[in-house]
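Contents: one structure, followed by commentary.
Only one protein chain is missing; all other protein chains are in place.
Naming follows writing order (A and B), and every chain is counted from residue 1.
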Amino acid sequence: MKSLSWKAMAASALAIGVLGAMAPAQAQTKVDFTVAEYSSKTGPYFEEVAAAFEKANPDIDINIQVVPWDTLLQRLTTDIAGGTAPDISIIGTRWLLDFAAQGVAEPVDAYLTPEFKSTFIDTFMAPSVIDGKIMGLPVAASARAMMINMDLFEKAGATPPTNWDEFYEAAKKLAALPDTFAFGLQGKEIETDAYYYYSLWTHGGDILKADGTSGLDTPEALEAANLYKKMLDEGLTQPSPTNYNREEVFNLFKQGKVGMIFTFPMLIPQIKAEAPDLNYKIMPFPEGKAKATYGVTDTLMMFANSDVKEAAWKFIEFAYKDEYRTTFDHGEGFLPVTKGVAAEEYYSTDPDIAGFAAGLPYAKFAPTIANWEEIADVTVRTMQQIYLGQVTPEEGLKAAAAEINGIRGK
Amino acid sequence: MSQKLKKSLLYWLVLSPLVIVILFPFAVMFVTAVRPREELFVYPPRWTFSEFRWDNFVDMWEKTNFGGALFNSLYVSVAATALALLLSIPAAYALSRYRFHGKGVYRNFLLMTQMMSPIVLVLGLFRLMVQFGLVNNLNSLVLTYAAFNMAFTIWMLQSYFNTIPRELEEAAWMDGASHLVSLTKIFLPLAVPAMVVTGIFTFINSWNEFVLALTMIRSQDQYTLPVQIFSQVAGRYQVEWHHVMAGTVLATVPVAIVFSWLQRYLIRGMALGAVK
Partner (left out) sequence: MKSALRSTPLLMILPSLALAMFIIGYPIVDLAWTSLQEVSRFGQLRGFTGFDNFAEVFTDQLFYDSLWRTVIWTVAVVGGTLLISLPVALILNDDFIGRGVARVIIMLPWAISLTMTAVVWRWGLNGRAGLLNATLMDLGIMSEPIEWLATAPLAFTAEILIGILVSIPFTTTIFLGGLSSLPQDSYEASMVDGASWWDQFRFITLPLMRPFINIAIVLNVIYVFNSLPIIWVMTEGGPANGTDILVTYLYKLAFRFGQLGKASAISLIMFGVLLVFTILYVVMVMRAERDESDLTDEQGAGDVAEA
């Protein structure tokens, strides 16, 4: 009798102990988060946030997968096709429409509390709104600006330009310097079209007309392209722009060989690390008929097929706390998407960031339309043909507009 | 000057353009890997730099989890090679020694498996691996690499096996040895150089494979070396080129060492075939 009850007690104690040990493990929810990689800091940053979150919420496990940008779309395509999509992911906002149209993205209006919603800056929230529904939250943002090399300007006796005429004059003076290029023009790979849009918008044109057809066959578009071609032909740009992708144009600038480029705030940390003696200055894009800059956002999206949406949302709210957002924005060199971070002194006093932020009131974004990648590719190809002299700007733009209208079914 | 010396000089002269072109990228890699980051973009670009920053290698090792990726690559390459050899040796033996129905069909089928680029098959392969629950598992790569390399290993092994005279085994059979014994005691020892060479080919192909690894492996701690190094470059705003090149240098060194063994085996293995 005695031994039996002793054994029974031991057995039940063991059982309770085992069940107790198992319980939290069984109750753990796993959230898969695909993080697009901006720099070597991105992964460690999100791991930190995840660790802090897991400490506060031991029943949720955040699984971070860092993916390079170049392969992100391929990766997500394969994942969705194979049925192993993550629960949340960072994506380029330009893809959001396609994701939403395919029913892959989950609208988050139902999850957003009014307070959480009000922490976001409207300009950056807007691109993620499709058909009146909020399909994701802005996670990274930048606006573009012009960056000039002050030492070269001094040497050439040129004045920093505020409009395109002054730009042209300054370029002529800079090009006269030996071994120097006035204007760094990008002609290769992604965002070759964006470089053109800077000119397009400031000349008063737009990517799409009000009726939704391509804006490339307008006189403003032609003027914008003609200006670039003219500068190319007159030797005011680096030779053979089609050999220079975005990174390579910026590298030329870091080498101190270029007077003026159009760039993003993420270049600043690079310059500090790789070309600390470079004397640069941030200015708005030259004005033509309009002031403009290019706003780009990336979106944090939740997947419709996710079965842990509650847990995922909890993490999202946690990750947007000011203390984390400020680390992220400062580290990567982004503009803030939340009002809390935007209110920091840094963003109005630091001359570089303030220079980029100054363009926000008149920032234009890429249109959220279907098949954007394909349409952008048509523009890239056309600009390349123009730079190579394979077509005249007029022919090229007309053909591009026709092709784009075809893709849009108009 | 002796004949041999004259000949050697002539040969090196003829080979030199090729040698220079081959060594150029390695020189670029090395020089970029050991220079300080601030000197990556000096103009005009120079071969010289101010100091050897061996630290770059250490930094890179830590920052990019190089050790982990190295281990993953080793595991995948060794396992894929072992699997490929395990399946190829009997197949090559059968092709070399037997006549049977469907021999030609089988050979043609193998050749056809080479014709599809893995990139083209990526979606289908991925779906297959999902079915098996092997996504983000290095074993998915082991199976895939073994399968894609098999046509080549079987072909190579068969060519080698053909050079091993049947008479040796037949003599053993006449002396009363069973097939199994003749296989293990007579055939296999002679086939070792062939298996080593073929194994090394498969190892290198698996070590360097990129597209499939990129698709199947999801989390950074499971990355193989090519994917790990590529992720340092692809689509980042700040590419740390000195780290990228350091990583490539380190990824190349083991294979280069393997090559210096390989070329010795090549002579031995093939000379065996020449002895008739």
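Criterion: a contact is a pair of C-beta atoms (placed from the backbone, for glycine too) under 8 Å apart; a residue touches a chain by one contact, two chains touch by 3 or more.
Predicted model, so just to flag it, every value in this text is computed and none were measured.
Peer 1: Touching the left-out chain: which of B:64, B:158, B:202 or B:220?
Peer 2: Residue touching the absent chain, from the options given: B:158.
Peer 1: Among B:169, B:209 or B:240, which residue is in contact with the omitted chain in the full complex?
Peer 2: That would be B:209, which touches the missing chain.
Peer 1: For review purposes, identify every residue of chain A that touches the missing chain, sorted by number.
Peer 2: Listed in rising order, the touching residues are 73-74, 76-78, 80-82, 98, 102, 104, 187-189, 238-244, 248, 251-252, 255, 257, 371, 373-374, 377, 380-382, 384-385, 387-388, 390.
Peer 1: So that we can see where the missing chain sits, which residues of chain B does it touch?
Peer 2: 4-5, 7-8, 11-12, 14-15, 18-19, 21-29, 31-32, 41, 43-47, 86-88, 90-91, 93-98, 100, 102-117, 119-121, 123-125, 127-128, 143-144, 146-148, 150-152, 154-155, 158-159, 162-163, 204, 207-211, 226, 229-230, 233, 241, 244-245, 248, 251-252, 255-256, 259-260, 262-264, 266-267, 270-271, 273-274, 276
By definition in this document, only the chains that are shown with their structure count from here on.
Peer 1: Centroid of chain A to centroid of chain B, CA atoms only: how many Å?
Peer 2: Those two chain centres are 38 Å apart.
Peer 1: Residues of chain B touching chain A in their complex?
Peer 2: Residues 37-38, 40-43, 63-64, 122-123, 126-127, 129-130, 135, 214-215, 218-220, 230-240.
Peer 1: Quick one: which bits of chain A touch chain B in the complex? Just the residue numbers, please.
Peer 2: Listed in rising order, the residues of chain A that touch chain B are 36-40, 43, 63-72, 74-75, 78, 81-84, 247, 251, 254-257, 264, 266-267, 269-270, 273-276, 332-333.
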